[in-house]
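These notes concern the structure reproduced below.
A single protein chain has been removed from this complex, and every other one stays in its place.
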Amino acid sequence: MLSRTAENLFWVARYMERAETMARLLEVGARIALTPSTGHGYRSEWESLLQASGTADGFSEKYGDPVQRNIESYLFFDRDNPSSVVSCIERARENARIVRTAITGQVWDTLNTAFQEIRQIERQPRSEWEITELCEWVARQSALLRGAMDGTMLRNDGFFFMNLGYALERADNTARLIDVKYFVLLPSVEMVGSGLDNYQWQVLLRALQSYRAFHWAYGGELTASKIMHFLILNPASPRSLISATRKAMHHLDNLESFYEVEPGTGLPQMRAKAIMTELNQTQVAEIIDEGLHEFLTRFIGEVGQLTALVQQTYLSGDAR
Amino acid sequence: MILTVNHVTTYDYDAPMGAAVQSLRMFPSRFEGQRVIEWDVSVEGGLRGGSFRDGAGDRIEGWSIRPPVDEVAITVKGQVETFDTSGVLRGHRELVHPMAYLRETVATWIDDSLAALAEEAVAGATEDLNRAHRLSAAISEAIAYKPGATHSHTTAAEALAQGEGVCQDHAHALVAVARCVDLPARYVSGYLFATDDGTPHEAAHAWGEIWVAGIGWIGFDPANKCCPDERYIRLGSGLDAREAAPIRGITQGSGEERLHVTVALDQVQQ
Partner (left out) sequence: MTEYFNEMFDGGQVRQPYSGLDGWMREMPSELRAMKQAEAEALFRRIGITFAVYGEGGDPDRLIPFDMFPRVFTQPEWRKLERGIKQRARALNAFLLDVYGRGEIVRAGRIPARLVYQNDAYERAVSGFIPPRGIYSHIVGVDLVRTGPDQFYVLEDNCRTPSGVSYMLENREIMMRMFPQLFRENRIEPVDGYSDALRRTLASVAPAKCDGEPTVAILTPGHFNSAYYEHSFLADLMGVELVEGPDLFCEGGFCWMRTTEGPKKLDVIYRRIDDAFLDPLCFRPDSMLGIPGLMDVYRSGGVSICSAPGAGVADDKAIYTFVPEMVRFYLGEEPLLENVPTWQCAKKDDCKYVLENLSELVVKEVHGSGGYGMLVGPKSTKEQIENFRHKIEDNPENYIAQPTLALSTTPTFVEEGVAPRHVDLRPYCLVGEKVELVPGGLTRVALTEGSLVVNSSQGGGVKDTWVLAE
């Protein structure tokens, strides 16, 4: 397959996952804004959200003070914001259009329909939409796309590259979401373990649509360390870092066998395997020891390097 | 005359670059005025691509260098026996119709001054050969040889307005005025062996050729007020300097490029 085709497919998945993350982030914000304990004396959660999404500078340039309405517009609708939901969906669809023939009709339909619908949504007055409704719509599009891929695509390199895109983006995004919670949302270190702390964890779980899953898996009281385990180290959790890494590894293996390369010899595999091995051997206590933020920063860096290796090996077209 | 050529062109970059691709037109033309004894073109660390002779009779060879590229060094070495054909390109095999050399290019655009100069030069002359000689003489007159006065993008009209230039400007101006009076003309690149008589010269040289019906292509070197003789080695031709350039190349990347050229022509004593 052309390297560029692989790259386009890879990015279709990444943009859709990113759109979903952005929507989930908005949902977190909307929920937190509804709790009475916010406000006074604390940094605005909304500003924290902007920082978490990496769009704070762009926002303040355009709007100045963080006002909920503007933030919603900026994160959801604004084309000036390259990470907004609309931007991500448009780019996902454009990447798919470029490689229209490498995906199935169903996959194309899903993306094209999402694109047409979001244009409809944009045309309607903003007041007609609740932000949570919009966020659910995004999550639904993302689920539809995954379903269409699973149900209709040939299990060839194109499918593997899309899934690889999903896995790497998800690993990165989940890590960032957890990091937001700890590093950005909580006003001060003293509040760890406080009611607000636990409440925010709950919100995060809800936003990841993992609240019930968590209870099924662990039962009992919510504690920070249980949730960390769930979101980072539990292979049963679909959004955990370990699941995303495993998925990436799985599809790298698939690529090797598809290209009939000797198993486990590619640079990306070796890197993925190293990340996986480390996660397997890590305990929550160790993460707390190291510092959650430090741990996540390291993880995000490693995923970044893995992505760069994938780029070099398959997507740049320079490998021989 | 037997001439030896040693010509090294080096492009170096201040940052590692992507792939480099070169199209070289650095092989002596085949005609009665020159016979190649030996000739070798190579690009350091490069991969030789396809080579062929085009419709104008020029041999072209492609080269590429894989990334990362820090330097592109092109070396030409050879020995050629030359003969004086009074500038006439006799025995040169080519297919392109002379009329295809009446087109203007950016570098040879005809402005009012060039047109006036052309008209004045050929006034009263009816024979094409005579007209060609007059045009060449008029350009020699109008543009004084002065290195550094112009640059590689100077057009014929600009050089004329300035009244000075180098061989590239002379050749551009000559082909422009020739086309202006409906004489097919082209730009030629090659080498010139400097004798000790003090004529201004550049070893890597350029001149013009004008099509004279009944005779064929004839070279004129307004920079040296003569027609090419056994001191000249002809490489290739085109509508202007860009088209006739011995080296056309692209190196991907944004690094700053520096060019370094050494050309040595020597006469083998017989």
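Read from first to last, the chains carry the letters A and B; within each, the first residue is number 1.
We take it that a contact is a pair of C-beta atoms (placed from the backbone, for glycine too) under 8 Å apart; a residue touches a chain by one contact, two chains touch by 3 or more.
In this text, all values refer to a predicted model and were calculated from it rather than measured experimentally.
Which of B:G50, B:G124, B:G148 or B:G214 touches the hidden chain is settled by the complete complex: it is B:G50. Listed residues B:A15, B:A100 or B:A213: the one in touch with the omitted chain is B:A100. Within the full complex, the residue among A:G54, A:P235, A:G264 or A:G317 touching the omitted chain is A:G317. Touching the chain that is not shown, out of A:R4, A:R140 or A:R212: A:R4 (per the contact rule at the top). As for the chain not pictured, it touches chain A at residues 1-6, 94, 97-98, 100-101, 108-109, 112, 157, 161, 255, 259, 314-320. Listed for chain B, the residues touching the missing chain in the whole complex are 19, 21-23, 47-56, 60-62, 64, 66, 94-97, 99-100, 102-103, 239, 242, 248-250.
FYI, only the chains that are shown with their structure count from here on.
Mean C-alpha position of chain A lies 60 Å from that of chain B.
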